[in-house]
Each structure stands twice: as structure tokens, then as C-alpha cells.
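Here's the structure, in C-alpha cells; my notes come after.
One protein chain omitted, others in place.
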Amino acid sequence: MKDHELERKLDPHRAVLVRRIAMDAKLSSLNVGGALQDLPVGPSLDYGRVHGANCEIVVGYVPLPVGIVGPLTLNGASVYIPMATTEGCLVASTQRGAKAISQGSGAAAVILRDGITRAPCVRMRSAMEAAELKLWCEAPANFAMLKEAFESTTSFGKLKGCNPTVAGRNVYLRLVCFSGDAMGMNMVSKGSLAVIDLLRLKFPSLTLVALSGNMCTDKKAAATNWLEGRGKSVVVEATIPKDVVRSTLKTTVKAVVDTNLNKNLIGSAMAGVIGGFNAHASNIVSAVFLATGQDPAQNVESSNCITLMEETPEGDLWISCTMPSI
Amino acid sequence: MKDHELERKLDPHRAVLVRRIAMDAKLSSLNVGGALQDLPVGPSLDYGRVHGANCEIVVGYVPLPVGIVGPLTLNGASVYIPMATTEGCLVASTQRGAKAISQGSGAAAVILRDGITRAPCVRMRSAMEAAELKLWCEAPANFAMLKEAFESTTSFGKLKGCNPTVAGRNVYLRLVCFSGDAMGMNMVSKGSLAVIDLLRLKFPSLTLVALSGNMCTDKKAAATNWLEGRGKSVVVEATIPKDVVRSTLKTTVKAVVDTNLNKNLIGSAMAGVIGGFNAHASNIVSAVFLATGQDPAQNVESSNCITLMEETPEGDLWISCTMPSI
Amino acid sequence: MKDHELERKLDPHRAVLVRRIAMDAKLSSLNVGGALQDLPVGPSLDYGRVHGANCEIVVGYVPLPVGIVGPLTLNGASVYIPMATTEGCLVASTQRGAKAISQGSGAAAVILRDGITRAPCVRMRSAMEAAELKLWCEAPANFAMLKEAFESTTSFGKLKGCNPTVAGRNVYLRLVCFSGDAMGMNMVSKGSLAVIDLLRLKFPSLTLVALSGNMCTDKKAAATNWLEGRGKSVVVEATIPKDVVRSTLKTTVKAVVDTNLNKNLIGSAMAGVIGGFNAHASNIVSAVFLATGQDPAQNVESSNCITLMEETPEGDLWISCTMPSI
Partner (left out) sequence: MKDHELERKLDPHRAVLVRRIAMDAKLSSLNVGGALQDLPVGPSLDYGRVHGANCEIVVGYVPLPVGIVGPLTLNGASVYIPMATTEGCLVASTQRGAKAISQGSGAAAVILRDGITRAPCVRMRSAMEAAELKLWCEAPANFAMLKEAFESTTSFGKLKGCNPTVAGRNVYLRLVCFSGDAMGMNMVSKGSLAVIDLLRLKFPSLTLVALSGNMCTDKKAAATNWLEGRGKSVVVEATIPKDVVRSTLKTTVKAVVDTNLNKNLIGSAMAGVIGGFNAHASNIVSAVFLATGQDPAQNVESSNCITLMEETPEGDLWISCTMPSI
């Protein structure tokens, strides 16, 4: 029986058990038998829901511990934040930060921009034709047509922008789509195809090279996400009273402002960082993504963050994080 | 009873159960009762090993499905690669790639560089003193002393280099440590402190701003990792026969070479990418890290990758990935 | 007599002569007498037009040799291009390129975008206020008011966009101004002040930190110019017959395409380049700027360029340069 037939012929749980036995035998023959023994196979996962949706060639699961941070006062409400991680102290130190913020007047956050992106790469016969395509897309009446085509594929997504970049005879069409609470990658991919279909009618010489031409930019460290945003762009701020800085954070306002300047701004500048002007946003973003079912591979761009700190005239600590591409 | 007393007074599993009940009550009071109901609490995790090591304020775990890819022929051996992910098709398409590679003569990989880094930020009284410190550290006899201090804190790690960068009166000392199969962050942090202690004897005016001054660079997208490496630097290559490209990958050599050029090289160049000249290395790196207990937050730098492809004189597909900072 | 009184009391040429004698004396006292002897003082410069406009504390001039390249067939016309340089062979090799292009069907160029930028940095009392300012500026009716304010200061310039970026409680307002053939920095600076004045009426707590907040970005290597353009964005292409590649450029189409890939694309990618995917655009941009009275300090951004090459189906060389921020 071939591997992919297991789930067709057996119930999903049994399929995993059978595959695991077969895999154990293969690993033993390579002298790494027992490699799977610490990997639980049940009962926490409903393999019926995994199959065909989340993972293939499944032999078990990794149980990732989840800690909960809170209450954090955010925009006046109390919130709790789940974090899935195996990095010791991460949850505890996040909890300490949440406590310090809430001992002050809490944090305020606002969304600055909201749109998931997809940038198909198309080729024209010449750079002059590529320029023509760019200028055509930028004309408001033509954008309206692209928008209509895009939105015909989704009952919910809205095409907010089409930003074409020319490189020789290539055009990278960065399509920005409002997808609400959904991450929206599938939505924007489907809509992008409809846009390309329409463009092909107008420009028959157009060829599609790739639905993602890497100017999206998905899961790579790119200035485009830092400058133009991707997904949610947010800014959040809090003022932490100097007494709380001392008692809860065990430091002084001056010391923490100074460290932020020399490490997160100057140190990162010296390291040739794009969008990484922070201490370890990636830790928290990854842990929250894992706890909430978001894609941890996207933390490459999602953890873009600049952390700014100041001593207020009253001697308290003002702190903000600006994150353009969560 | 305070939250952090739970594990001290109860057995670890019971502590989690009690915390969970309390958390459920808090969430109910915020009208989000039931938020935890899909989160398993047992029996896959041994909370006794989690507590004090991996996670705090634990209320359960996320069961992340694990698929296994293989056999992949790598340096002449057959290997299997576990991937923990919920992104549908990721394991299946990786399996397809592994199959295609193994249908040819397999992949060859080699480590180009190996060293985990930590870059303390220290301040001197003046830029002239900072320059003095830099030049002092670069003298071979002095580096030998730093090496001895560093290695006195570890029976295993070796200090391989100390690369000081001056910015005004700040110095960022990028210490490179060979840590073998261990990731080595703790090892390098402990050794770095010993280096700083020694430097303080020679330069009494030195103050330590931060043990990590962000030139390490840990979990941020930085040119320093791309250019100078962090952790393992590897290059891997394979030649896939043109027939296999057609039958297994369902494409042609020319098409895939062309897409790599226009998407992974030109598209990424247009996006202002640092180190992201690939399609989605981050997906595979994250999934392998999660399956093997590595830190997924580090995929920001670990997924740095340039993918190169060529048509060989015989018409086959040559493909390589160069990853300087896994 | 103080130095700045010279031009007030003497005719401009005489002022330079007197200053030069005084400077010679000062340099002699520092044992570097004679340092000015190779610097001509006349008769090529009309110091009356230099004073108060181009340079201060003037002691002479550097005569920069000017070579002329052409005829280059560009968009069907014959053009000649002046280059001021002291780098031997630069003009000759540019001439060779121009000849090769014109031996084919000539080059075609088009402007993709046109707007000079200025990005004042303003501060608000909080990040929430900064977000409010951003959203206010993005509302079409409000942008119309900003546009009116901006354009009241110039009979010619047009405000084409206002792109606000929030970082904590800072806002960087990237104002894009169409300035026609003028470089337009003064025009956009004046208009920007009018925009700030208007914003201060709506947001009395706004403070102006700097009229240029470095997101313009003027004379620094910044992804913002590469991605969003500055000044003229152009693409140019040419097809050079394979015979001409051989006879005039003394190479083959395959060799030059291959070198472009491995040097200008992959080499630059490995070097962590932003916008520098070319061989030496900076040489030509600098020389043309110097010959035409443009600011050579701006070649930092103006020489952003990606050079792409392909072998056409006929075996000829297709080449393009995309330059977003001349």
C-alpha cells in the first residue's frame, strides 16, 4: 500500500498508526530506530481534521506548551494572550511586561493600514510594453475594472490597490486586498488570477511568470513590507510610571531608554537591519502565532518592529512599538 | 494562591489543571469563556519537564501535526526529515522535491562555516577609547587572552573570533563561538560575560550596555547574518534529470530556471530583500525547527537563502541553496 | 577684513585673488605652502555669478574635463551626452556602448514616475495622535486641502501625493511633488512648509522636528527611493545584434548575459545591496551630473539601477536598465 493510500483506505487515526509502524521500520534500517518514540501519536489530535487540510504523511504531533499572559489593559479592556513556546522565561517575562503596562494606564493600539498582498510577476515583450502596462493599471478607470474582476472572486475581499513595479520587461503587480480578520492569502491569490485574466485580454502578449513574484513579499525579509506594510500595520504605546519601572521591571527609566537607543536603534543600524529595530519581537510574534493557529513561517515579516522609548517630562517611561507588517 | 505558587505547591499536572480552571473563570468574566476548550491539557505533555525549563503559566498545549519527508538521498545516505506544520500541502510538496532529488543522484551538502554569535554592546568614554578597545581586541596576543577567558566558562565551546565594530563611543563585540551540535546561545552568553569581565580589567572605564547589542543578530533581519554567517552556514546542491523534472515536478527545466530568475532573483531584488532570494525557505525551516525542538523565532535569520538554478549542458536541472545562517 | 566681507568690498574676481593670497600665507605657516598652485583661478569662472549662489570662501576652480558621447539613437532621435570626469576610459567605453546600441535599432526610454520628495518629520503628543494625523492626511478631502496649501507657494509645482509613515509618536510625511524639468528641492521644501503650517492649524500639538526627516531620502542609500522612486523613474532598453556584440563589444551574447547574472544579480545579492544591481551606473550618472550642473552628491540615490540582459530568440542581446530614482 502506498503512503498516500493510507488515509483513503483506513480511518485517519489508524492510518497514522500504520504509517508510524512502517516509518519506525525504515528508521531502524537506517540505525535511527526509536527516533519517534517521544513523539505522541494520540489522543490530542483529530487526524480526520488534519488530513487534507493541515499536514501530510503524518506520524504524530508535537505538543507545544501554551502559557497565558494577562490581564493586559489594552484600549481600556482586559485581554489575555496565549503563547505557545518552549523557550523558558519567555512567557514569564512577557507577563512581567504586561503587568507593568497594566499597572500604568494600559496600552493603546490602533491599526494604521490593513491589507494582505500578492504580487504576480508578468512579462511583456519589451520594457516599453511593461511601462505601458504599468501606466494602464494606474489609470483610475482601469483600476476600477481590475477591482471589479478581483472582487468577482470573493464575497468579502476588497481590492484596495495595485502597485506595479517595472524591472526591464517584467512587471510585478503588488495587489493589496482588504481581507478583514482572515489572513487572506487564498482570497488574494484567487483574485489576483482574475486580475491577470483581465489584463491578458487587454495585453495579449502578457505572460504570467509566477503568481507570487516575490514583491508580495511573503516570508522573506524585504524592505517592501517594512515600507509599504503587509497584513495589519499597527502602532501601540504605553506609559509606565517610574515607580513601576523600578518595582516591576527592576530597572530605571534612564537605563532602559539608554539601552533601547544603543541596542535597538544604533546596534541594529550597525548590523544592517531592515525593520529589526527591536529586541526580540520575533519571540512573541512566533509564540502568539503558534498558539492561535497562524503560520509561524510568516514571522519573518510579521516581527518587523521598531521599539521607541522616551523619558516623559514627569520622569516616566513612554514606550511604543510600530509594526507595519503583522 | 498566586499563579507562580501553583507549581510549588501542587504536582505539575495538577497545577496546570487548577490554573486552567481559574483562567476559564477569568475569561468567562470577559465574555470569552470557552476559549480554551479546544486546547488539550493532557496526556501528551510531561508538565514536570516543562516547568522551570520551557514555558510558564501553562494551561495546556497545542498539538502540532508532524509529517515525515523521505527518503532523501543526502551525501550518499538516506535521510528522513520531520516537519511540524499546519500548512496544508507543505509536507506533500517537500516530499515531491525530496523524491525528485533522490530520483537523480541525490543532494550533496557541506558546512561552510560554523559559529554561534553574541555581540555585547559596551560604551567607552570617547570614540578614541572605543577605537583603542577595537584595536586591542584585534591584536593576536590579546585575542588569545579573550579566548582563554571565554573558554574557561565552558568545557566544550571554542571562541573562534571577536569582531569589534565601533559606532561613536560604542563598541559592538561580535563574538563567534563554535558550539558543535548545540545551538549554543547560553554557552556564548556565559563566555561573553567572561570576555567583558576581562576587558573591564584592561579598560576600567568600559560599561556594559547590553549583553546582546543587536549585532549578533538574533531574530532580526540583518545583513550581518547574511554576510558573516550565524550558526551553521551551508550550501547544498542537486542535479535533477530532465525526465524527472517532467514526470515528478510536472514542469520543464527551462520554465523552472526562468521562474527562479524572475521571481527569486529579480523579484526579490526589486523588493529590497536582504538574504531572501528564495521562494519559501521559511516554511521548511520553521517546520523542521518545530519538529526538532529548535526555536521557531529564529527562522527570521535561519531562513536566509539564495536559490540558484541552471540548465546543465545535458539539459538537466542543477539547483542549489546557500544558507549562511541556519 | 573678515573673509565674508571680501565680496562685499571688492569686485568678485579680485575678492578671490585677495582670499587666495591670504590662504596661501596661512597654508605656508602650516608648511603646506604651494598647495593651491595647481588650482586655476581664472579666467574660466565668472565669480560674480558664483558668489551668493554656488560656493563660498572661493579660491579658484577645478577644471573638470568634459567628453562627449554620441550620437546615441534614443527614442528615434540622435543625442549627444556630455560627461565630466577624470576617470580614464569611462567616456571611451560609454562611447563604445552608445555605438553598439546605435548600430542596432537604438534605445527606447520612458519615464515611469516623476516626482521629487521631501519628508518632514513631525512629532505628536502620542502615538494615537500620530495615527490620527496619518489617517487625516489620507482622507481625499484633506489631501485636497494639503495640495492647495502646497501649490499656493509655487506657480509650477504640483503636489502628487502625501505618504505618512508613523514611528511611535513621530510622523514622516513623504510629500511627492511634480517639478517638471527643475530638480525641485527648493520648490518642494517651500511647499512642505505650507503643508506643515496648515497641519498645525488642525493639530495644534504638532511640532516640526525637521523639514527633512530622512524619509525623502536625499543623498543616502535607502530602500524608500528604490521602491517608491524619487525624481524621475525611468526604464530604458535596447537590442544589440549579435554581430555588433562581437565586432563592437568584443564579446559574445552568452558571455555578457552570464556575467550580468553572476555579477550584477547574484554578486550584488550576496553583497547585501539595495538598488545596486548594476556594474557601475554611478560612474555615468556622476559624470553626466557634473557636466550638466546637477548635484553629484545625489548620485547616491540617482545611480540606483538594475541591469537586465537576455539572449533573444534570434540570438541577439536584449539589455535594459531600470532606474527608479534619478
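A, B and C label the chains in the order they appear, each numbered from 1.
Operating definition for what follows: contacts are C-beta pairs under 8 Å (C-beta built on N, C-alpha and C of every residue); 3 or more make two chains touch, one makes a residue touch a chain.
Everything numeric in this text was worked out from a predicted model, so none of it was measured.
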From C:189, C:248 or C:286, residue that would touch the chain that is not displayed: C:286
Touch with the omitted chain, as defined above, among C:125, C:202 or C:220: C:220
Option from C:45, C:133 or C:235 whose C-beta touches the chain left out: C:45
Options B:134, B:147 or B:263, residue touching the unrepresented chain: B:134
Which residue of C:121, C:162 or C:323 touches the chain not shown here: C:121
Touch residues of chain C, complete complex, unshown partner: 23, 26-27, 30, 32, 39-40, 43-45, 47, 50, 52-71, 77-80, 82-92, 95, 119, 121, 123, 165, 167-168, 170, 172, 209-210, 212-215, 217-224, 227, 258-259, 262-264, 266-276, 278-283, 285-287, 290-291, 293, 295-300, 303-304
Absent-chain interface as seen on chain A, which is shown: 223, 226-227, 261, 265-266, 268-272, 274-275, 277, 306, 308
On chain B, residues whose C-beta touches the chain left out of the figure: 108, 110, 112, 126-128, 130-131, 134-135, 165-170, 223-224, 226-228, 235-237, 272, 274, 306, 308, 320, 322
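One rule holds for everything that comes next: only the chains that are shown with their structure count from here on.
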Innermost chain by mean C-alpha position: A
Chain of greatest Cα-centre distance to chain C: B
Centre-to-centre distance between chain B and chain A (centres being mean Cα positions), rounded to whole Å: 17
Chain B and chain C: spacing of chain centres that average the CA atoms, whole Å: 40
Whole-Å separation of chain centres (CA-atom averages), chain A against chain C: 36
Sites on chain C at which at least two other chains make contact: 223, 226-227, 272, 274, 306, 308
